Every structure is written in C-alpha cells, then in structure tokens.
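All protein chains but one are shown in place.
Labels for the chains are A and B, by order of writing; each one numbers its residues from 1.
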Amino acid sequence: MKENREGIKGWLNPTRYGANRFAYWLQRLTGLGLLAYFIAHIVETSNIVYGKSAWEKMLAFTQTTEGHIILMVVIGMCAFHAANGVRLYIAEHGKGVGRPGRPEYPYRPTSLGLGMRACIWVSVALAALAMMYGAYVLFGEA
Amino acid sequence: MKRVRIRVFRYNPAHDSSARYDEFEVEAERWTTVLDALLYIKAHRDHSIALRYSCRMASCGSCGMMINGIPRLACYTKVYELESDVITCRPLANFPIIRDLAADFGAFFAKHKSMKPYIINDSVDSIDGKEFIQKPEEVDKYLQFSYCIKCGLCYAACPTVATDKRFPGPQALAQMYRYLIDSRDAATDERLKVVDDRHGVWRCHFAGSCSMVCPKGVDPALGIQLLRAYLLGMNRGSKVVAELYSNKK
Partner (left out) sequence: MVRESSIMKIHYYTGIAAIVLVAIHIMFRLTVPDGYSASLEYENVIANYKNVSYALVLELILVTVAVHGFNGLRVILLELRQGDAWESAVKWLCVGGAVAVIAYGTRTIILAGMM
C-alpha cells in the first residue's frame, strides 16, 4: 500500500495511454503466447521419430477444429509480433521517432506521431489478414 | 459553472491500515483547475488534506497526482476538460505515499542524480574567461529535454517502473541523453556505461506512456530511443565535443 507501485496491473491494462501502450501490451502477450506455442510445437513434431502411426495419432489430435482455431490465433500473434517487432527495431535505432526541437504548446510528442501509430494499426491489420488467410487454408480444405 | 464531486484519497501510513476516499461537492467554473478545487476544499471543508504544490503554473512540478486514473499536474488540469462529474484524486502511482496526495520523491530524485545530471568536462577547470561555443543546431539537440520539471508524471505512467524498482525510469534516462548529447559534455563513454545495465535503458520497450503524459513536451520516449540508438552506434558522428574558445581580444 505505502509503496503504491502499480505492479503487474500496470501493464495488464492496455486501455490507457494510447496506441503505443496498446502495442507494448500486445507485443508482450503475443511474445509469451508464441513461446508457449513454440515449445508445444517442438514437442508435437518430435512424434515423427516414433514412426508413421505416432505421427498420424498426433495429427489426429491437432488437426481438429479447436486445433485449427489455436493455429489461427498463433498465425495472428506471429504476424503482429513480427510486424510490430520490426517497427520497434527501427524506432529503437532512433529512426521514425522524429527529432528534438523547440516544443510549442499544445505539445505533440514526435515519438508518438502519426508514423508510429500508423505502423501499429498496420501491424494489427496484417495480423487480421494473416488470420483470415490461415482460416482459408486450414478450414478451406476440409 | 457546474457542480462536481471530488473524491480525495486519504491515507496516513503512520496510523491507517487502509485507505479511504473523502468526497466533496464543489462548484467549478470553466477556468477552475483541479488544484483550485482541492485548495478550496482545503480552505473551507477539510484543512487536513495533505498535498504538495507551489507555482500553480506548471513550472515547479510539485502537484502531480493521478486524476481519474492518469498522472497529471493538478494545476494544469481544468475540471471542465475532464468531462466528468466525478473527479478522483490519488497520489502519483509508483511513488511511496507520505500522506494522502503527497508522494515521496526520494527514490525518483536519487535515480535522476545517478545519471550525473551535469556537464562533465575536464577542460572546464581551465575555463578562465573562455567559453564553449555552441551552434543553434547543437542546442536544439538537448534543449527540449532540458525543459523537464521533474514532476514525475512519466515515472507514474511507465509500465516498467510499475514493476521494476531498479529501472531509472523515463525522466532519468531522458536526462542522461540530454547531457550525453550536449556538445560541452565529454563523458560520453562513462554515461553509456551507466545505462547499458541489466536494469538500464534496455528495460524501456517504447510503450510511450511517458511522452503521452509529460506536461512540458519533453517527449522522454524520444530521448530514450535516441539514447539507445546512440548506444547501438547510430548517429555517433553527430556529437563533437566543443572546445573552449577565448573571446578576449
């Protein structure tokens, strides 16, 4: 209480502080999700070494509607994390964040400018498109 | 004019086991600031409310608090602009509470100091009537960051500060860049070493919340990205340490 740190609640809430804070939140969640999927994927594909029947058993277990939905989410996470990650790579190398000057009221921080915000929404749109394409491939064949 | 309900966070760590909110109805004009309202309450309703303020014009940086969940300067926030009939005032997040709305800036200032917020340059010892010449472009590289009033709003908004007590925070890191890029400062490597730490500049993930709330247009997130870029070897050529120049005839 006395310390009054916001704690983990601080980053779990993406609704305050605009687009960049939202992107920060989503980058973290997708990162954790992708790590979890990556580990699960290494485990599921290791079935190949136990022969054809083990592999087919694994496929029967994962190639289900639920499995496809999980994979769609993974595709979306992958697309957002990659696109937003490239944006962060560029911004953290000091590009696209504007340059310091003589701020005039009302202050508009250049680092939160239109370019950065547009990149964030493009990343979200890319994720949505990738998920739709994923759904088309996964469910389209069945 | 409109009537608003102000909810004031009340807590004294010395004897309260939990916090409470006291509520007050006040009348606000279009120009009434949250600080005006709080001072009215203090003068006419309950003088025991603890809060800090001084300049009443967004210059001293003392009146920062969480107003409806966002860190803002009470003297710089008009009741009307909040577009709400209820205004909740809490002490700044991520700062220990002294009492009610007054927060302890000890750790925050210590982090600022750990950034060596002063020009480091050995030739200053031989200054003797000489001066550094700086071109306007060189001034523009740091001027914006020197507008910081150390109000701590950015520190309260930062999601890393919210959990990482060793992280210097946006204010301190932006000040590190302010001195690093000043052409009079010669301690570039020393400065980079301070921030290239496990809990240093790398713990910023450009959530931008600091710049969103900064009341002075400092844009600390910009300073931090430029600091990190410099550490990554970008724009190294942009800094040439100034030499002392005698203007005696």
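Basically, a residue touches a chain if its C-beta (ideal position, glycine included) is under 8 Å from a C-beta of that chain, and two chains touch if they have at least 3 such contacts.
Quantities reported herein were computed from a predicted structural model and do not represent experimental measurements.
The missing chain, though absent from the view, touches A, B when the full complex is examined. When you scan B:94, B:144, B:160 or B:211 for touch with the missing chain, the hit is B:160.
One chain is missing from the display, and on chain A it is touched by residues 8, 28, 31-32, 34-35, 38-39, 42-43, 45-46, 48-49, 52, 55-56, 59, 63, 78, 82, 85-86, 89, 92, 137-138, 141. Not every partner is drawn; the one left out touches chain B at residues 160, 163-167, 196-200, 202-203, 231-232.
In this text, only the chains that are shown with their structure count from here on.
Each chain gets one centre point, the mean of its Cα atoms, and the points for chain A and chain B are 31 Å apart.
By the touch criterion stated above, chain A contacts chain B in their complex at residues 1-11, 16-21, 23-25, 27-28, 88, 91-95, 97-105, 107-112, 116.
On the chain B side of its complex with chain A, the touching residues are 11, 13, 18-19, 69-70, 91-97, 103, 140-145, 147, 156-157, 159, 161-163, 165, 205-209, 211-219, 221-223, 225-226, 228-230, 232, 234-235.
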